[in-house]
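Of the protein chains in this complex, all but one are displayed in their positions.
Think of it as A and B in the order they're written, each chain with its own count starting at 1.
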Amino acid sequence: MADVIKCPVCGENNFSNQEFCQFCQSRLQPSSDPLKGADAPIKPGQVPTKKNTAELEPILPQWLRDARDLARKEEQQNLDQQASQKSDETKPIPTDDLLAGLRSQALGGEEDETPDWLANITGAKPTQKKSPAESSEVRWVELGDKSDFAEEEAEIDPDRPSWLAGLTPTEPQPDEKDELTDWFRNADDSKPVEPSKPSTTLDIPSADDTPDWLRQMAAAEDLKKEQASSFESPSGAFPPEASETPDWLRGLEDKASDADSGIFAESSAGESEAFDSSATGELPAWLNDQSESPKPVQDTTPKWLKKEADASKDADLPAWLSKNDEPGQIPSTPAQELAAEESTQDDAFSGLPDWLKASAPQSSLFEHPEEQTTVGSSDFSLDTPDWLSTFKPGEAPRPESAAPAMEKETPFDMPPAFVPDAQTGESMDDLFTEMPDWLSTAVEPGSESIPTPIVNTDAIAPGELPSWVQAMRPVDAAISSLSPSYSSDQTLESRGALAGLQGVLPSMPGFTPTSKPKPYSIRLQASEEQQSHAALLEQILAAETAPVPIASFSALRASRGLRWFLFFVIFAAVFSALLLPAPLFSMPLGVPRELGGALDISRSIPEGAPVLVAFDYEASRVGEMEVSASPFFDQMILLKHPRLTFISTNETGAILAERFITGPLAGHNYENGINYLNLGYLPGGQMGIRAFAQNPRFSSPMDTSLQSAWNSAPLEGVTALSQFTALILITDNADAARVWIEQTESARGSMPVIVISSAQAAPMIQPYFDSGQVTGMVAGLYGGAVFEQNNAGRPGTARDYWDAYSLSMLLTMSLVLGGGLWNLVLGLRDRASAREAK
Amino acid sequence: MIFSPDLITGVISFLFTILIFSYLIGDNPLFRIAVYIFVGVSAGYVAAIAFWQVIVPRLVYPLAFGSIYEKAFAAIPLLGGVFIFMKISPRLAGMARLTMAFLVGAGAAVILAGAVIGTLIPQVEATINFFDLNAAAARNISVVEAAGNGSIILAGTVFSLIYFHFGARPKADGSMHRFGLIELAAWVGRIFIGITLGAIFAGVYAAALTALIERIASLINFFNLFGNF
Partner (left out) sequence: MRVINAIIAIATGVLILGGYFFPQLAGVQTLLLNWAIILAGVATLVGIFNLISVHTDKIRRGEKGSTYSALLVIGLAATLIFGMLLRPQHDAMQIVLNGIIVPTEAALMGVLTVSLLYAAIRLLRRRADMMSIIFLVTAAILFLGSATLPFGDIPLIGTLIRPWVSQILALGGARGILIGVALGTMTTGLRVLFGMDRPYGGQ
């Protein structure tokens, strides 16, 4: 176990004799060997080895491939326009290679394409600072640490490799958008610039080095490219706000107050005539200005600081910063095209969020180690620095972000974390006066200068160093020119993007910002009054959410025992009364008024007169209705032998009529078609009754035997409703009675109407009798019993039922009164107890 | 043993009566079986009646054997009937609305005219005519009785109508109350409504009791039927 060493990146155990982690392919121990091979610093004039990275294409995320496809199409259009300017310098652009554009950085003699941050190194006074372990830095990125913001700074650095310039999608993807995207887009929109004049002197290495798909995407936004011409824009875009500017910054502002164009001198020094005037050799103008004279200097202050600062124009201002400064300047040279291309990094931010902001956890692009091994070739030196061994090809490291941080005298030269240039002017005050903790931490040199490549430690295997990575390697000249002016820390960086550099990470002695950000505590500072108010609010909310029982009567439990008792009592009474051998209760003697009218009709109709009988009751009332109607019909048939015509607005009524005529009235031997006729079911309710009342022959042309009804004997001489001698309505429904009465009102003339109703319908039919619309009424068993009493002593069913009925009624009255009083007392007691409980 | 129709009917009737009465013990599967069979049989019976007593005589016969005019007149309800059947399909239910609109319009006119001609005017007249002493004398009703009963009926009618008047105005304290006289009249109306509903309840109970008596009597008759054997 002693021979086991833990990987600083993934934490897995490895044998100590292994140089690379077997799990994540990260270097287990820092290499102490001098850089050599592919890791060897590039010498001036050395051309990075071109590598083919087309095999990465299939593993690209879909959105990226789509963007590439779109970019390819647009490239065909833009390429022709650019061909005249670039035909001498550019080479055919491969379209099948993700990183093919990087070959521009591998062009021979393209030292000029060395990122400006490296160029700046040559004239800077590096302050060496020991960089933290590479692996831990990677973890910060993956976990979304503050270094993420440093990464974003690196991305928005104009010195970012050109291959990143094309990451700007042709259209901002809504799902990839984030706050940064909006900020930058707003910034771009607010500062429109004119396109620059083409220059013939400046080589465009970045144009070639940019992957075609990326460059095409960049080309698709020509307008935003042209905004890069703001490198030459004069100052004045931002009004001075020195009163609110920290002292340390104010000094910079003063120096930069007269800064002119030449922002891109550090990256295109000697290449652009436009920058010659502002660039001094290889030394960035802003460095020269800072050290020598207050004349126009590059304003390395990031935009978010520039807004706060004077409106000076800084020639050294990165494209992403300076393009907002001057809308009127046009880059006129190919160098400015380069700048324009790099300036598209502004737009690239709109496409950044997916892979950059989310960083490692979303890097599905590199989830296949076997594919990554194809990237790292066998030429990959074993002494490749860790930062390369853990490097993802697709997630470009931005080591150049470290160099400016070292060279520029203030860490604010690097756009600090999470401070995009889209910060509006009015918000800048708060930015310095209420700088949050994370930002105050981010401005510390150590954390800001740390290169934080977005890598997945298991993403890349040791192998051949891609050309674009080689191009980003520090050059010997730059290394040799480093002067220990900032610090005595001469630590040679052996890992990471700064491998080979000495003292590039200053520990910042004497470099402390003059204005220390306010420390903020995460602890809530609230006064007692506020806390009391908060407690009160909590109480209110708790009261609102607490369940409140709804005051209501408790459901009265059904008493099955009582129900059974009642059933037993009633059933026993009825059963015993029906089994009585002799009648016990006398039949009712009194004749109600309405029943007298029915009696009169039954006795007064002409002999053999046509009578219309409507059977409108349900089968459930058969017993009651037959008992009620039988005496009436028995008497009427016996006395007058009427011709009966049955009709029903109830589906079963017609069949019940047959049952009635063949049941209780069977003794009269009435025959269908001779003595009676059944017209059957009359549908439509009121409509049917009205139609029948208006024209019965048309509405009911046939009887239930499908014979022509109106030619039959029972209906002989009848053509209209009013020609019936009487209308006898047998119903258990008050509405049915009402409908019959209403709809025949105007058609029946003086025809009498007798209603034989159920006891339940009688109260609501009574008004029609009182109004004279109903001539007589027999209601329920009581009415049938009364009528039966007046039927010449003929026996009837009512007598059979009457004992049971009468006994049950007496019993019911007793139960209702007694039980009602008892429950009234119980109810009063319950309510009293309920009130007491309240 | 001869399985006469009366015997079969008696057995089935006894069986279903017992199954329904089992509900007094509580809801049980036997009760449900009887109810579901009853619903199915009733529906089938109604369908057969609707076909033989409505469709055939009023639609099929005119179309098959009627004159040209009868056929023409019968074709329209045939088309309407097809539209109604489209109501079964949710996709074609919109066509059924044509027929339903026709039925609703016809029904609205019929109930409107019937209510006015058959109930509203006659009942109002009857309420007034109760004070017609000549008419009362013709019905052998004394003047005192006619006036007294007429007043009670008039009061009952008016107060009951007022009871169903629920218009109210908000008071200063925000409560809603009817006008004082209206409130008083409604209170009296409640008495009349209570009496009327009590009378209706008594009638419903009497009808139900009669049905119970009829069923128990049928059970006794059924036993007597077996006793005859």
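The working rule: contacts are C-beta pairs under 8 Å (C-beta built on N, C-alpha and C of every residue); 3 or more make two chains touch, one makes a residue touch a chain.
All values reported here derive from a predicted model rather than from experimental measurement.
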#### Entry: Chains shown that the absent chain touches, full complex
A, B
### Residue of B:Ala64, B:Val116, B:Ala137 or B:Leu184 in touch with the missing chain, whole complex considered
B:Val116
### Task
Spell out, residue by residue, where the missing chain touches chain B.
5, 8-14, 16-17, 20-21, 23-24, 32-55, 58-59, 73-74, 76-77, 80-81, 84-85, 87-88, 94, 97-117, 119-120, 123-124, 126-127, 149, 152-161, 163-164, 189-199, 201-209, 211-212, 214-216, 218
### Absent chain, residues of chain A that touch it
553, 556, 559, 562-563, 566-567, 570, 584-590, 592-594, 618-623, 651-652, 654-656, 658-659, 681-685, 687-688, 690-691, 694-695, 698-699, 704-705, 738, 746, 762-764, 766-767, 770, 782, 802, 805-807, 809-810, 812-813, 815-817, 819-821, 823-824, 826-828, 830
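The criterion applied here is as follows: only the chains that are shown with their structure count from here on.
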### Message
Using mean CA coordinates as chain centres, what's the gap between chain A and chain B in Å?
### Response
53
### Task
Note which residues of chain B are touching chain A in the complex, please.
24-26, 42, 45-46, 49-50, 52-54, 56-58, 61, 103, 106-107, 110-111, 114-115, 117-119, 122-123, 125-126, 130, 153, 196, 199-200, 202-207, 209-217, 220
### Task
Would you tell me which residues of chain A are touching chain B in their complex?
560, 563-564, 567, 570-571, 574-575, 578-579, 620-624, 627, 651-652, 654-655, 680-681, 683, 685-687, 690, 700-702, 704, 706, 732, 738-739, 741-743, 745-746, 758-764, 767-768, 770-773, 779-782, 800-801, 804-805, 808-809, 812
